[in-house]
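One structure below.
Excluded from the complex is one protein chain; the other protein chains are retained at their positions.
Then we have subunit A:
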Amino acid sequence: MTSSLKERLNYDKTFDCVQCGYCLPACPTYETMEKETHSPRGRINLVKMVAEGKASVEDLKEPIEKCLGCMACTTVCPTNVQYGEIFEGAKRVIDEERPRRLVEDFLFQSFFPSSKWMSTLGNATWLYQKSGLQKVSQRFGLTKRAPLQIHEFEAALPSMPTPKKRRRERVDRYVRKRPAVAKIGFFKGCVMDSVFFETNQNTVELLLRSGAEVVFPEAQTCCGALHAHTGKVDQSVELAKRNIEAFEEEGFDYIVNNAGGCGARLVEYAHLFDEGTEWYERAERFVDRVRDISEVLVGLDGLAFEKELSRTVTYQPSCHLRNVQKVTSEPLDLIKRIPGVELRELERPEFCCGSAGVYNIVNYEDAMDILDVKMQDVCGTGAGGVVTSNPGCQLQMKLGVEREGLQMEAVHLVDLLMEADPRPKW
């Protein structure tokens, strides 16, 4: 902690905000919480006030913790304010000021990034589903901290394959007999590779049918998004380095992921290092190759959709895919290719669903207010299903469907595509 509060809060960056208010109509929390304090302009101003000593870190806490980090504000800001950096700086300062929590430290320092963490988390989730998470979370002391509405999410989780099945079905290398059109390093993601194991398998299958070869580099680890969003910047830098290294081992054409939240972290790796340093260069080379699955499928153009699926769907883009990775048209393009699928677009696709990492667990009530706005839009389309591009959004949409008492499915784009059973074009 050698740098000054002003530096850590990115004080200089707050001056890019001219307080024009153009971001107000884009911000979900300003709409549902009805206060400038919960708007991008208000948050940036408060960070400035804290840096100038006119308010305390404590005053900043609630407004920052209630921010979804959806980055919708950055897509409309005419002066290109680096809200993401201001937000993360504020999170970090808040985290440093707070009394340490043993459970949280354990989770973030040991549990998530442990070498076997992916399967550990997978096993834990499976165990939870079999035995009820209430028990597990009681053991971790989570429920004492915040009354988690876990049971709500529980109903929305897909049924998990056993650890044994996952080990049996997963290999680390899918090589092709014919020359491959692209060599892909697959970033499997923590939640994706446990809870959404099937979706990952489907992703690999689509890539193979597109003519690519797929490798799971063994040394890969957590993307660090959760760490960064909870203010643990140093740990998230450590994780970034390990991933950069892991994907340097082989010459991949693309580093592909299928979770908007993880992808958004991966494309920001270069910002974690100082320009001109070796790690910055390595991060840039990494970032250059990061792609969302939808981009690669459109780019390779190796799939022929012939089977007809008769249904109407709407598409809820992951904020991190849309606002940070700027991937907007590819998922829509893919959905439109499936014969018999009618796409009815949302009126406000840019509006967050309220999932936002662990937001819907930590700020349950607020997340549900946001979800209600989203569901109104979803219902307005009259579609029979919602397609998403991030596991968190998918769970949240399932929850939304249940809360509204609807008969509607929520699926990951990749699973919808596999349902249409596309043929290789060649």
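Everything below uses one rule, namely that a residue touches a chain if its C-beta (ideal position, glycine included) is under 8 Å from a C-beta of that chain, and two chains touch if they have at least 3 such contacts; residues count from 1.
In this section, contacts and distances are computed from a predicted model.
Taking the options "Branched-chain amino acid transport system permease protein", "Tryptophan synthase alpha chain", "Carbon monoxide dehydrogenase" or "FAD-binding protein" in turn, only "FAD-binding protein" matches the UniProt protein name of the chain that is not displayed.
Considering the whole complex, the residue from A:3, A:80 or A:310 that touches the absent chain is A:80. Per the touch definition above, the residue from A:24, A:287 or A:379 contacting the chain not shown is A:24. Within the complete assembly, A:59 is the residue of A:7, A:59, A:172 or A:234 that touches the hidden chain. Although one chain is not shown, part of subunit A still touches it, namely residues 15-16, 18-22, 24-25, 34-37, 39, 42, 45-46, 49, 54-56, 59-60, 62-63, 77-80.
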